[in-house]
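A single protein chain has been omitted from the complex, and every remaining protein chain is retained in its original position.
Per-chain residue numbering starts at 1, and chain names A and B are given in the order in which the chains are listed.
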């Protein structure tokens, strides 16, 4: 059971060119390409004639030709040319056309009723293309259910154990989790003052601003979740009692696209306002992500999936701790939205706009929480 | 559901020597070997004692000894020696004996009732060993249902798209498909006159007879199908309005042996009457097959299979085009024969003999169709 009336990330903008590509979203193969004017197109990838995958064919102008028997489909998904004797085109000769939007360096695909495809439902990730920020991103193929990854992201105390020695500190796990639900959005915020700098953060602040590692710092991790699985973390450190301007911080985005119940495309980003146009800082962040996400989170989450098999994790009666509150809320919010969709209730709109938050956080050192 | 009262190809003659080998046919492992006099033997591959595969044992004279506990089986499948204390042989100690015939360089195995195993039911592939012809052949392991391959072969318009630049022309897809059903046989014939030479054919005619590639040609593709999946294609080109003797042509055979619902052994052949004993022409044809069958048809058909999964393709409501008529007829003819088999109706005999056709085609340039 997936939320269908929702936007899912199909690709980073820079992954998609005029070549045909395919990605499986909610168990359905989707064909992706760009038209000659650069606009993205998304449609079902299986030719209705004999179910040959269309990405094995070729793009001709703004259309795509099946590589098996040559039926040509327009961007609307309808067959526009039957090269065979007679040339008649059955009205049934068409594939599903996915509403698609390119926004903030991502290709967003709507998997539900075409009429309900409201671009305003895309959560605000304007920071990806905001002035004064620089974004790097990538995608990981994870052999696990996407909600196990959501759980991971909504309980960042795992930094102290899974990322011990890199992202861990002495102040995260003992901090209080502030969980806020607003509309369809769940926030999981941790304000972790007066601790030691997590090594990766300390190293960054040292190299960026000559920070003395023996000093205490304040650390914050504010995670925003929107259904089905789009998360944005505002995370950083500043010298004890100082505003964020005196420290280093990033946004990190996480977009989880279910391929199947046990496989997920995990699109990640790091959005920074420090070290702009500096390839060394790029390399620093890429290396940190590779080490932490690919080398530590992915194996752990895949091991969880292997352990629980095809059973829903909640049917196995996990023993909860307070740190699970935000993950639990997101799971319930998603289940509610899926149930509502079945009943025909309109999708919930997402978080309050990001720029409000950006304004609020300017110059503040206290936790910046959304208006509830 | 397979047609059981039928001959399937288990191997090319030159694949089988006195070593034990095994092939899985209709989901059953079959043991194959040659007796000392060279005659082929086919029997069930699992020892009835503990189900050890017999091909892991050894041949002793014309018998085979299980490699686990030493029971010895004769060519009839009956145990002929129990080396154990007492040495008693239970009448149940036997494996299924498959009727087997070596004909036209192929090992044919009958999978149904032994009494119904009529060698006359083997379709005519006498061209494989006809005077003045030379045959090369091979086998591919395809991860797809055999009927998807039959579909491929009965709609050769795919040459224009899947084999674009090698086997494609400007006259195949727009040609009319002539479909003929005679007895259990289906013919799918295309007469494609006045076109450009498909590059592979043009190159061949140029090298064999100095053909000028700027000239127009006539092209023919006459495919014969017999249940369960034995196909013979008479294909070639000749200069516009000239008889086939002035051009180049081959027979290509296709024998599809189901391993499982989603896996097929695909035995192919090229039978030519040009460039005899010329290793360069051998290499030309082997290269063309490798490029087209292994490099293009196989990936496309396997992608189709992966897309439809375990569902029957027809349950997915494919949108038909006129080019599907022959494939549809073959599917219905096979379904009818399988249904008849369940009712106990005798197997249908195959196509009219090939030599009639050969005589008719001599000196003709018009399409040579079988007598209905």
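Just so it is clear, a contact is a pair of C-beta atoms (placed from the backbone, for glycine too) under 8 Å apart; a residue touches a chain by one contact, two chains touch by 3 or more.
In this text the structure is predicted, and so the values were computed from the model without any measurement.
Which of B:83, B:119, B:241 or B:287 touches the hidden chain is settled by the complete complex: it is B:83.
The residue touching the chain not shown here, chosen from A:55, A:69, A:158 or A:274, is A:158.
Although one chain is not shown, part of chain A still touches it, namely residues 151, 155, 157-158, 160-162, 173-177, 299-300, 303-304, 307-308, 313, 316, 318-324.
The set of chain B residues touching the chain not shown comprises 29, 46, 48-53, 56-57, 65-71, 82-86, 90, 92-93.
The rule is short, and it goes like this: only the chains that are shown with their structure count from here on.
Chain centres here are Cα means. That of chain A falls 50 Å from that of chain B.
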